[in-house]
Each structure stands twice: as C-alpha cells, then as structure tokens.
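With one protein chain held back, the other chains of the complex are shown just where they sit.
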Amino acid sequence: MINKIWPSVDAALADVFDGATVLFGGFGGAGEATELMAGLLRQGASGLTGVSNSIGKGDSGLAALIRSGRLAKMICSFPLIKGGEAFQEQYRAGRIALETTPQGTLAERLRAGGAGIEAFYTPTGVGTEMAEGKELRSFNGVPCLLEQAIRGDFALVRAHKADRWGNLVYRKTGRNFNPVMAMAARVTIAEVDDIVELGALDPEVIVTPGIFVQRVVRRGGAH
Amino acid sequence: MINKIWPSVDAALADVFDGATVLFGGFGGAGEATELMAGLLRQGASGLTGVSNSIGKGDSGLAALIRSGRLAKMICSFPLIKGGEAFQEQYRAGRIALETTPQGTLAERLRAGGAGIEAFYTPTGVGTEMAEGKELRSFNGVPCLLEQAIRGDFALVRAHKADRWGNLVYRKTGRNFNPVMAMAARVTIAEVDDIVELGALDPEVIVTPGIFVQRVVRRGGAH
Amino acid sequence: MAALTKEQIARRIARDLQDGQYVNLGFGIPTEISNHLPPDREIVIHVENGALGLGPTPAAGQEDPELVNAGEQFVTLLPGASLFHHADSFAMTRGHHVDVAVLGAMQVSERGDLANWKIRGNDLGGIGGAMDIALGAKSLYVAMLHTTPKGECKIVRTLSYPVTALGCVKRIYSDLAVIDVTAAGLLLRELAPGQSIEAVQRLTEPELRVAADLRVIDI
Partner (left out) sequence: MAALTKEQIARRIARDLQDGQYVNLGFGIPTEISNHLPPDREIVIHVENGALGLGPTPAAGQEDPELVNAGEQFVTLLPGASLFHHADSFAMTRGHHVDVAVLGAMQVSERGDLANWKIRGNDLGGIGGAMDIALGAKSLYVAMLHTTPKGECKIVRTLSYPVTALGCVKRIYSDLAVIDVTAAGLLLRELAPGQSIEAVQRLTEPELRVAADLRVIDI
C-alpha cells in the first residue's frame, strides 16, 4: 500500500544532507512551507544551495536558515527585498554565493529540470547583466539566451490538501512555484493543511499528481 | 464586455487562410474537435500545415481533410496507424509532406511555442532517425537534440465546459494535447459540450485560462 | 503648472486600456491603475505570481494571506478568474499572450530600452519578473515621474542604469507628458495641464518630436 504520509516534520527531513540543493516554494508569504523550513533549521544540514523566488524576510523561514549560515548559495530572482537583511549581511560578508535569475526563467528552469529538458533558449535577459557568460543565439530572428535546467535534491513545498498517494491541490496564489519545484526535486516533501481520503480529490482538479511527491506532512502535527 | 462565444462553427472558422498552420487536438478519439474539423472541410482553406498526434482515421475529421488534399504538410508522431489510409495515399502520391516527431517532443515543442521558449534540448531521439539534421549537444553528460518551438495560426481544441472569458475545463483523457495547443496558437477555437455562466468554473480547477482562448463554439449548435 | 499626481497618471493610463485586454501591472503607480479601471470595460488583470482576473482590494478583515499580488498586497478575484503556477504564468508573459504591461522605470531610452530593477553601481538588485514581462507584453507602457527627485532626466539617450530589456517600451506616461516611442524617435503626444513643449523638452534628454494633434491630458 502506498502511504506517503509521514508522522512528523523531523522524520521527513532527517536525510537532508550537507551540500544538498533544496527548493523552497512560496511567493510573497503565500504558499511557503513554514513548518518544514523551521524543521530544516532544527535539522542542521549546512552548505545548502537554496532555490527560491526571494531570500526570505525577517528572522524566520528561509531568512533564519540564511542567518544561521546554513546556505552556501542562493539561486533566486529577488535577492534585494525589504526585510531581507539576513541575506544581505551574509552576502556582503562573503559567506553566501548568489545567482540572480529572472523570475520567469527561474520557473522555467525548474520545470525543465522536472521534465527532463536539459536546457532551453529564452529571449528573457538578452542585452542585460543576466546575459553575462551565457550563450546568445537567435531563432526566427529572436535573440535568446541559453538557460540550463535546475534540479533539487529536496523540495519543500506547501499545498492545501493531499492524499496518501501524494496528490496535491493548492489554495489561490499559494500555488506559485510549488508545482514546478515538486517536479524538479528527487525528494519532494509537501506540507499541507489537510490530508484527505484517497479518492476524495477529483482526478480532474489535482494540480500536482502524486508521482512528483515523495513525502507529505500535515501542518500543525508533530515536529 | 468580453464575450468569446461565437454563434457558429462556420463564423468561427471564416478567417482560416490558405497556407495556415492549424493545430488539431485529440488523442485516440478523445478530445477531438470533430465539429470544427468538419467545419474546416466546408470552409475550404488549403495548403495547410497540420499539427496533430496522428493523421486521422477513416474518412472524417483530419483524415477527411487530408483525403481532400487540403493539407500540404503534417507534423505528427503517428503517421502510420490502422485506418490511416487517407494519409498514406496522399503521402505515397507525393502530395503531402511529413515531419515525424516523438510524441513527448511534439507536446513540448507546442508548449514551448506557447511559452515563448524558442528551442530546447531534449535527450529524446538521440541516436535515432529523429536526430538527422538536428544539433547534438551534451549537458551534464546527457546527449540531447535541439528541438524548436511549434506555433500555430489556429488551434482547433475540444473541451468540456467554457465560460464567456474562454476559460476551459476538459474531461478525462480528452485533455491530451488540447491545453498546449491552446497556448501555442494565435487564434484558439474551442469546441465545448457546455457553456456556463462566468464564475461557474472554480478558479482553482480551470485548466486553460481564457487568455489562451480566442473563440468558443458549443457542440451541437449551428454550423 | 502643477504636474499630474501619481493617481492622475494612473487614471490617464487606465483610460487607454481596452475592453477585453489582458493587463499586467507592476509595482508603484501601475498597481494604482486597478483602482481606476473604466467600469464599462472588462479588463483582465494578470499577476505573475499566478492569477488572472484580479478584482478590487479586499475590505478590511477580508484579506486572504494566500491571495496576494506580485507586490505582496492582498487582492480579490473576479468571476471568471483563474489560478495557475509560475511556469504557466510566465508562459503568458513570455509567450506574448498579455496585451499590455505597465511597469515603473528608473530610465527609458529613446529606443525604448528600459531600466527599472537595479541602482547603478549596486551589487544587489531584485529583478523579479520585470525582464520577462517587459519583453513579453504585446505593448509595454511605462508609468513614472518625469525626472528623479534631484531633477535628473529619466528619459535618456542611452541607459546608464542596468538594462531590464531592450527596445521594449511603447509609451511613457509621466507626470508631465504622454510620449510614444517610435521608430523615428520619441513623439510627444500629450502634455499635462499648464506644461509647455519647451518645459518638457528641457527635462527630456533626447529630442522630442511633437505630434500634429498634440493635446492636453484630460484629468
């Protein structure tokens, strides 16, 4: 019997290893796996490469991980945001590397990683700083940059409901990066509001099929 | 007020021009826009490039268009199927060109066209006939072929329900190529079982947002 | 000689949005546009974080933390709205499905190059979705104050700020004027009430051509 429901956040995160690449879902406070991020802080893995739209705010979640020196590198589209001092301090102290990538390119690179597409040509970023060191090539008269897939060892995603097969649905703009990150990681761990019976989710409305999800934890459950 | 509902198949197809590229949704009889295909036969445009998973069966739909000599070229993954004599006759008589592309590559090329991605590298087809004339390049040790986006002037898609903004939901495996074809065409015409009030489709379950759909016709309506 | 307020700029832009258009609104003045949409038109607002069909700002107490726009402000959905993930959302912009995007700017060049993401000389900058949106919208409008707080020209011959996208801006709406970017250079189409061609030209680095039907912005 397939049962991807894990009893606790800590159990689900136990095998995150030093140097792993971790994908963090969420945008603007919506769709963030806050309990998994807090769990990762307890868990202690370091030297991580983080992939996320931004670098976290204040002193919880991704910002807390960064402040604790657990990330060696960030790949993101918003390294400079209000409340993002944790990252800025680490960055200016030379303790964290940064790869800035346009938001749409970030989403597409993750989807490519999940879909087995190794690289693609996009017009975004041509003529900008983002083009530095990247191949420039035109197709049908459209100049494009070559961008490569991103894959994660782990993805920490937030969803609304899950079943024991790992099927996920989201809530409103909490969806954001979560579905493409779920595709792109070897181990996707989903933090969800509710766990429902198998069959309770209409096959037509499942956004992330369980094939992309390895572990599910319920919010508000045991650490 | 946005109203993408068109009164008839013939009106919705009136501007299909000679030489247009037309994307035909459907797989194995599911999700085929049969009334739009019959309408295109009446409409008379010729020299078309068709994009579809197969080349149609028997003597209706795509097969009827091909038998009538209206397609100059097909891009598909199944040019040889039981019941596909219409295509085979035209092909062997040198009256239709063929580009065979693996099914997953076909879906991805259409999605790329819709997403503004001009080209991508995929491992599919390396070492096969499909590699002929295509650039071969390795990423992270994975040999890949360069494949280019496909875009259509028109897409004839089949869906289950639509609203006047053109939002679509599908039924079961009738979904298949329809959502990526809707993305990839300049004018997407959707043939639907039902038209519902705006707001009747839950925003969470809409598969094809209306931005990808220009015209909607109801099945069983006027020609 | 008063320049337009930011709200008046937003109102002016709103009038140019057409029934049925899909529109992406950036941070700052552009966000304000959604409060001034013509009531007789259906304009579908796209946010890159994954929704089409935004409605008005929610009433106090009605905010949903999982329903925000790209500026992290609470929003609502209209009937007909749809939700989707980031890759699909940027397929809409990059794939030229969005009709109009309105973005803020630090600088715009006479060729329509846009700079709006990073201060000159800064090591960090938040690019977000600006590059994808600037390049992908069928028409890109810029909404901005005509000069910096120090009075420096923001409409320039060549960008000195880091580029967002090249040759993308179609029209500039400032507090002083409405200016089209054309193949023949910048075309002054409208002036704020009380402004003169000469006054606007003094605050604009490239030479302005003047439209035959130059008008005063109706506010």
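Order of writing sets the labels: A, B and C. Residues in every chain begin at 1.
In the analysis below, contacts are C-beta pairs under 8 Å (C-beta built on N, C-alpha and C of every residue); 3 or more make two chains touch, one makes a residue touch a chain.
Just so we're clear, the structure is a prediction, and the values are computed from it rather than from any experiment.
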Visible partners of the omitted chain are A, B
Looking beyond the chains shown, say which of A:Val51, A:Ala86, A:Ile117 or A:Ile189 touches the absent one.
-> A:Ile117
Checked against the full complex, the residue among A:Thr21, A:Ser52 or A:Asn167 that touches the missing chain is A:Asn167
Touch with the omitted chain, as defined above, among B:Ala38, B:Val126 or B:Leu146 | B:Val126
In the full complex, which of B:Trp6, B:Phe27 or B:Phe154 touches the chain missing from this view?
-> B:Phe27
Contact partner of the left-out chain, one of B:Val9, B:Met37, B:Leu110 or B:Val217 | B:Leu110
Going by the touch rule given at the top, which residues of subunit B touch the chain that is not shown?
-> 27-31, 53-54, 77-81, 88, 91-92, 98, 100-108, 110-111, 122-130, 170-180, 207
For subunit A, residues in touch with the removed chain | 1-2, 111, 113-117, 163-165, 167, 183, 198-199, 201, 203-204, 206, 209-212
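Throughout what follows, only the chains that are shown with their structure count from here on.
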Separation of subunit B from subunit C, taking each centre as the mean of its C-alpha atoms, in whole Å = 35
Cα centroid separation, subunit A vs subunit B, in Å, comes to 32
Taking each chain's centre as the mean position of its Cα atoms, how many Å separate subunit A from subunit C?
-> 29
Would you mind listing the residues of subunit C that make contact with two or more other chains?
-> 51, 77, 83-84, 87, 90, 93-94, 136
Where subunit B touches two or more other chains, by residue | 115-117, 203-204
